[in-house]
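This is the structure I want to talk about, given as structure tokens.
Every protein chain except one is present and positioned as in the full complex.
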């Protein structure tokens, strides 16, 4: 099995760390993984995205031209990556940022979660990415929540570990949404 | 007819201008000419030389690997360029700077004139080159003295024209030496 | 009447106008993102605006103009 | 006796030692070229040399040493 | 005191890409207004450099040349020598001007080129994500001074304005700040004067603008303003360094 | 007063290629003597630059690295950071140091590298046969200022010592001259002190030596000495600019 | 062997540098390789080495020159425009025969260009962007694991031959994260450096490092010595990988990032009955001409796939020497060819050849 995922959104929405979390957890589960961020001046007030591969076999090119899953955290990403998804793939989007009108227009299968709104409710819009990951895990079972938790401990600097319980709560909310 | 000449000596002995004078006069006489100086840090207290071609036909390479005539204004030049001269060519040297002992050792035909001594007598060691040119003209008839005089007027900056009569005197001394 | 007019779509929510305003009528609305993904600022009591242009000076994103509004 | 000794083959005839010498015993010989093609300088009255080293300081070509000469 | 403040003619109607709270935007606006006020939109030629503002030609509404990293002063020299009657300015960050471009800026000053330089000193490399700049303050943490700039190891900040004021070809130098409205207004005055000094043919003019880079400083826009006031100004000082008395 | 003065151990027994009367020779001799006196022949590392003295490694009798044009300070930095306990110096002309190498010399000073620079200011490019240098005097005729350096067109001479003294990392700067024995002796003292400042780890040290280039000035060696006195010293001044009171 | 860890390519380069015993780094920031310096800025001073952010790429390469001259293992890293600025320095390093390692994380040109991955500096790195007859060894890894291994190796090669060894990656290689497995102990050869100008000490004679010689006999001799060394490198150090070349209909020649795409294409092509081979030069200089030439009789065509307008294709053609047809496919500006795009191209070529 090989999952090719693109995660895209605004600079501040944590799309790169969402990707990092996924590949880290994937590695913990013994899978072959690669992660490739978009980089550069887009970072300044623009959009960011990363290509993630989680696979049972060795990874060929880390660069995706198509994806099984596109996680779109905002409207421009939705517009840009909608056609990036294979016919049998799906889009997962933050419905706080992408209107249902838009969603209804695409031919692709779309899952949604109002991640940013929920995150703001939880006190920080930066939690949006973890909601999305929860939702992803719910849909695909690609990784175990425990792996994500372990990955969080490994990836986050010590001084941010206190946030992990809240993040896991968000994850679970995503998982059960 | 094609003359290939190398002129060599110390930086201050005017070997480059001697060469320039020859090609200029050559051009005035309607010949094909080329002049190529050695250049670079050798100039600082070292030796200098130039390659001169005066020919009835178009000039091929301006760079000489052999010469018909080597004009050696000092000992290092004599040592260096002795073997540069074709078997049927000759060396013309400043006998104030190259010992007769040295001269007697070479298999090449050698002409000499004590140019620097004569130049110092005339008041400036810088005249040595014009003595040598005089001698060259005496031996080869390669160019007419009048052409050298005309060349001097064209080549020297106006403010040095007052020197030309003395230079021509030196030339004649060389010619008749 | 001359008044500060915010072009909300340019705003990046930095909040510099908020502190620059001498009559304290600018607020940064932390609940709604503009299309660029920022919480945009705006004037909450437009009629109090004295059109001093302090916010124009402070804003790094040329969000604000002072102009005649009917 | 300590005295200035000229290594003539190094000399370029610049004449700086000539003016540097406080007892005026250095001369530049304008009639004979050394093997490098320069008129070399030298001491004309060695016995007057006070070994002050002024010429050593002045000479750009390390021509001169002050040393014991018998 | 109330007066109309419209979008400057010399600024295009685009949203720029700078981070929230970044001083680049403030200085862009000032430049646009000054060019409008001096009525030189048709003759001014800007030289963009390499840094976050590399593509300011997309925002400025007058002719602009994008220059290689650090070489804007050389490019400007080429321009000005061909077109001595046009107003020419460079827009450079501290990485661009004070590191790789050190030779070029000193030599335009020494030559007294009739150019104006707007020097954005934000004490860090913005575009490349936060390395030490020559102007980074002692103890300041950056990506390449992870435990703070140690002057013994990394050297001392360069005081660009002082060094350039020393050059005889320099006519006008002022260090200004963007940390509050009062100082922003002063910055605009200095920039305007710098252009006018150029127009008067008096020599090289430069305005060093103490600026924020909230993103790479890891501070909010408001904290960044404070940081200029509390750290940069005490170290660098602000005010005129040369040409105070020039009347233009 | 009379004392033995032998060929310095730190100078090889070769005739150097400089023109008659050229200051390079004087400064070479001084460096050799100073290195002998400080007894550092075994640890000193010289950095030769590009100019008439490009091959001084053939004359010096200690380790020398030939550096690219203008980059001797960077090369020296590489050396010193690896070998902090060796004495490292650069030997650079005014073309090398004040033109193409401007950025490198300013940044070693700003960084306070423990290096010494011997800066031969002969107001011209010697090696390449006499073009204007950044330090060429106003009105001076060179191959590229055929009617004299016009400050309005070619710019003003750069006062390197002043500019470098301004850098906080600089510990010692002195401008000296080679135009007569008295000043040559002073030059030696300054060069010796510069090395000692380095040994004491106090920062960057530089000695600017006002020097002759009789060949490209078109003057005799004696006239050249006069020209330093009559033209260069009045313009540049001589004396200590920083670190006068350092006791080493 | 230690455990697999997940790291960014640039971080791995930095770690490899430390593992290779290189404790001195001089560099200037440029995307997409800045992480190398962030990593080393933290680690090298801790290890008693040097991390110095130079005032420019030119200063950096000349600091490398100095550090190498006194015998240290030393490196710098940069990307395209920065590499252009270092060309004079490279030429000096070659002329002075100094060992040095340079990491070049290539972006898109020309000019300021873009920061996305490119292979458009192939000519620059392989044919010598600087002046004079010189060569640099150029290694082109295609995975994070290989980035690590070849970076370590580059220091050995540099010391062995006293020359510059470059590791050429591209933006995506530097930015991607992949698992890497470090060795417990590196194979580091320590070379004697009697030529180093590290102070005369009791050596009894002075050393000097130089690249200049105004005597043509001697300068020619220096050049002949350099050329002899380059022949030796060509003899000893050529590296490449061949996948599925034996029965291939067509051989795709590709290195770095693009070679990974070809791996996918091979699988895709097999499904529709096409046998695609991958010939991957790992040393771009010395180029594996002979190894590539061995295939000329067996395949219908060669296809060079590059992120450029066509540069390595010249070396492919030099290798093939008229014995087969050579094609080129490239993308520019940061675009990476898609698998299908390449497969279509291959089908087109094979159709043409079959006619």
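In this document, chain identifiers A, B, C, D, E, F and G correspond to the written order of the chains, with residue numbering beginning at 1 in each.
The definition used in the following text is that a residue touches a chain if its C-beta (ideal position, glycine included) is under 8 Å from a C-beta of that chain, and two chains touch if they have at least 3 such contacts.
Values in this document were obtained by computation on a predicted structure and should not be read as measured data.
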| item | value |
| --- | --- |
| Given F:81, F:154 or F:193, the one touching the chain that is not displayed | F:154 |
| Residue in contact with the excluded chain [from F:11, F:31 or F:68] | F:68 |
| Residue of G:49, G:66, G:99 or G:130 in touch with the missing chain, whole complex considered | G:130 |
| In chain B, positions touching the absent partner | 20, 23-24, 27, 32-37, 39-41, 59-63, 65-66 |
| In chain E, positions touching the absent partner | 41-45, 47-48, 54-55, 57-58, 60-68, 71, 74-79, 81-83, 86, 103-104, 106-107 |
| Residues belonging to chain G that touch the chain removed from view | 58, 80-81, 83-85, 87-88, 91-96, 106, 108-116, 118, 120-121, 123-124, 127-134, 210-224, 226-227, 308-311, 314, 317-318, 321-323, 331-335 |
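Criterion: only the chains that are shown with their structure count from here on.
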| item | value |
| --- | --- |
| Chains touching both chain D and chain E | F |
| Two chains sharing the most contacts, counting C-beta pairs only | F-G |
| Taking each chain's C-alpha mean as its centre, the one farthest from chain G | D |
| CA centroid of chain A to CA centroid of chain E, Å | 39 |
| Euclidean distance of C-alpha centroids - chain B vs chain E, Å | 61 |
| Contacts with 2+ other chains: residues of chain G | 31, 52, 55-56 |
| Multi-partner residues of chain E (at least 2 other chains) | 18-20, 54, 99-100, 102, 127, 129, 134, 154 |
